[in-house]
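One protein chain omitted, others in place.
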């Protein structure tokens, strides 16, 4: 039962432990899909229950949302490049692309915070109505995930700068890349079913 | 020895079942329907019960056979009674998959048709002309019932009069917690929810006084949230209505607000309805009570005396 | 805030409970100090990552919770049989059925089964531990802290009182202010996260750590049931997480999801709750099915009939379990079409369940049944569970359910499936695997007494409730105010006490067996009838489980191993074994999160933040943790094995 280490293939898959951890993370992502779907379901069912607060069509701004979307899409791309560099064994490439990713992520967060504050000024807060509770918790949960992801990624960059790319660090890094792409997937659905549809209806 | 014990236990149980059945269903309210809706549900229940009894008998019989015949220390066990590597048999497996499927289909058909029937007013018997359903708004508040008769413009608290042989269309809603209207002798229940309106059709075929209650738990006074249903002839009903119209006071908003207060109330009657100023089934009406009585809801009410007060009605 | 206002006061029952809890705590602290066991407790238990020890802790907690939930049940039964005694008032009764239901399902049934999985699954597949032992410890402590948090509501702050289903708007801030409902939300949240993590952990363990050659369709059926259950857990628990979070935010931060104000939609809670709640009841029944399959095959001394049908039926039950949730609120008025759809999907579950029942019966066919205590529990399950199952199908017929819903007919249904299914299985599994866990068996003679008291008591208690339901007696009613209901209620209470006595005998048996049972000398405890790998290793199980893992290419591999004289100690092939190190971090981290939850319960946001920061610090420590564990040397393995095998 001793650990066998393979000698080919991406580093993160070479140990059994690496494979297991990555598999575990995929399963966790499966759970996350359901977690977010519950928020989507709640949001959808509460749609239209704005009470005395403004309606989404009045508040949503296509410009901001599009910028946020492009920021996140691009960050997902650069995160992919970071993993690509990691698999080529380049600590420098990895770090550089990951920093770009995180800067884009921070930009996204900045816009989101600005957006929330703006809505609050217009009289739409988490307490104003069922609809706005649904909106803020759905978007906010995503935002919280992004925040956690950024903190986690900095911790990993720090580890990689100290230890280089090993079986363990590459596994950890691969996992955060999965997480980051996954957040992009969720955002696409928020963008489409919350913002676009909110502006159509 | 052990298996004998096992067996005798089932015999005791089976006879218990029989006993209950032989003693008849009188007095067991769901099994003693007093109207067409309860009747339909009763028919469905009995229909399904036969299937279930059949299944139980088959499984119990097989089970008893197995544990008696194949117990290890049964005297004169034969060598051929043991086949440790027997691991499957396609034919028999198909049989015990298909038969339950068939049973499920046979249960589904009447279930679905009954479901759709229950959405409509019960059909009149024997080609009598269909009567227009009597509309009654049944509204609950902690822990009481308001029955508004919009057509008659009267409202009662904690009791109900209905004409027999005429469909009743209940419009259910709640001023606060989620509740349910259930009159077992007349038919199954449905939820009352604030901000929404659900419809329940019931009808009585026999005169009598039936028990009705809120069957969905809503806090401390839940046990006391019951009411009596007086089913009577059309003329007696009309007489009762005009009595109330003439003798009971109007239901002012002030009086209504007072009645809404969380707590218990006695029976009462009025010659107008609360629908004039609030319908809790609407989105405007759903927070009416909570807004007024937030502090009261927030206290623990400690209704120690519920038992004594049960003698209302 | 002053302390006096926190303590629930005014009732002798509560004072009694506080005093007894206080006394027990003091006694435990005293004993630990007196026997100098603090170090032992910390080194051997609080810091353990060994799946077997974690499993034992799960089971011990579950037994304590069964006791707590059972005491609640007894109090309810006394109140219902003797309404004139004024034993409980409405408020207390409401708190008690709420804690009873919640504790029994979340803190008793699930952890009991997860405890058995913890101990047995790695042994059945030939693994050294879980895939993520550290995470496993975290999960346990999450569950434990959640359970403790929920239980202290009894003495400080007040218990939740809106039913285990906690329907809104009743359970919202407006109608249930105060900490009681928060205890429910935070207790479930914390332990729910632990359960989710366990689900992931078990899935990876089973998918990646099986003995060489063991295909999925070679796995023991209990392992299969665990895999399927984990799948349900992974997909159902996130729904609960969100539902609880939304209600928490409603209550503490004033959002409007399930409120009557702000155009909230209270019935959405019911929808979310049952989207989790229905899969949840299958989470507690599928492992039970797995246990019965193992026990029946062993004591019938015969291979399980229809192995792949057994597996597929579980998979189908798991998929269907996500498609039936609406049957819990047929009476919400969603219309005939919606109800028809969910009615049919509900009844369909009878088909795969029936397949399982008939396969068990066929396993008994041409077998040699040995009526050991474990087997008795398994056998009693079959006829008893049928009664619950078929009444479930009757509830599934929506048009009829209008009459059954919220009545004792429903109460009888789910106790029939939960007790005859889950609880019988917990007892069967515990008795069956007891020698593996503790190195000695439970006494059979005393076990039979416990069995008969419990089973007969069970039927006497719950069978009459079907008729109470048909007579219109609603659930959650603190007072039986209709005379006709009284006789059956008295019978029911008598039965409940029968179960109580059965359980007391069971507990006594634990003590008696500890003192008097013979110690096990072989790993294959049941007269050499073991069929799966857990019986192949020695008893007590070495902490690394298997010296060497055999190659497996069939179902029931141990049967052939015995024939060929093979063991799990293939001396020339022993290699060093990699093991994880013990650590106290999971315990401390969860203590912090427990503190955070406690803060939220009382809406002391500062305390919640302190606890949360503590938790986050431990997460950061974890990501910088490069402790790779250690290797057990070949010599040590050989020494241990030789000793255990008497070589």
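Should a chain be cited, it is by its letter among A, B and C, assigned in written order, with residues numbered from 1 in that chain.
By our rule, a contact is a pair of C-beta atoms (placed from the backbone, for glycine too) under 8 Å apart; a residue touches a chain by one contact, two chains touch by 3 or more.
In the analysis below, contacts and distances are computed from a predicted model.
UniProt lists the omitted chain of the complex under the protein name "Quinol oxidase subunit 4" (options: "Molybdopterin synthase catalytic subunit", "Quinol oxidase subunit 4", "Segregation and condensation protein A" or "Acetyl-coenzyme A carboxylase carboxyl transferase subunit alpha").
Listed residues B:84, B:150 or B:263: the one in touch with the omitted chain is B:150.
Where subunit A meets the missing chain, the touching residues are 9-10, 13, 19, 22-23, 26-27, 29-34, 36-38, 40-42, 44-45, 47-49, 62, 66, 69-70, 73-74, 76-77, 79-81, 84, 87-88, 177-178, 181-182, 184-185, 188-189, 191-193, 196-197, 199-201. Although one chain is not drawn, its touching partners on subunit C can still be listed: residues 207-208, 231, 234-235, 239, 265, 267-268, 271-272, 275, 322-323, 325-326, 332-335, 337-338.
Methods note: only the chains that are shown with their structure count from here on.
Annotation for subunit C: residues touching 2 or more other chains are 262-263, 265. For subunit A, residues touching at least two other chains, in rising order: 49.
Against subunit C, the residues of subunit B that register as touching in their complex are 2-3, 5-6, 9-10, 13, 16, 20, 27-31, 38, 40-41, 44-45, 48-49, 52, 55-56, 59-60, 62-63, 66-67, 70-72, 77, 81-89, 92-93, 96-97, 100-101, 103-104, 107-108, 111-112, 114-116, 118-119, 172, 176-178, 180, 182, 184-185, 187-191, 193-196, 198-200, 211, 213, 215-223, 283, 286-287, 289-291, 294, 297-298, 300, 302-304, 306-307, 310. Subunit C contributes residues 128, 131-132, 196, 200-201, 203-204, 207-209, 234-239, 241-243, 245-246, 249-250, 253-257, 259, 262-265, 268, 271-272, 275, 544, 546, 549, 575-578, 620, 623-624, 626, 631 to its touches with subunit A in the complex.
Across the complex, subunit A meets subunit C through its residues 1-3, 16, 19-21, 23-24, 27-28, 30-32, 34-35, 38-39, 41-42, 45-46, 49-51, 126-134, 136-137, 152, 155-156, 159, 168, 172.
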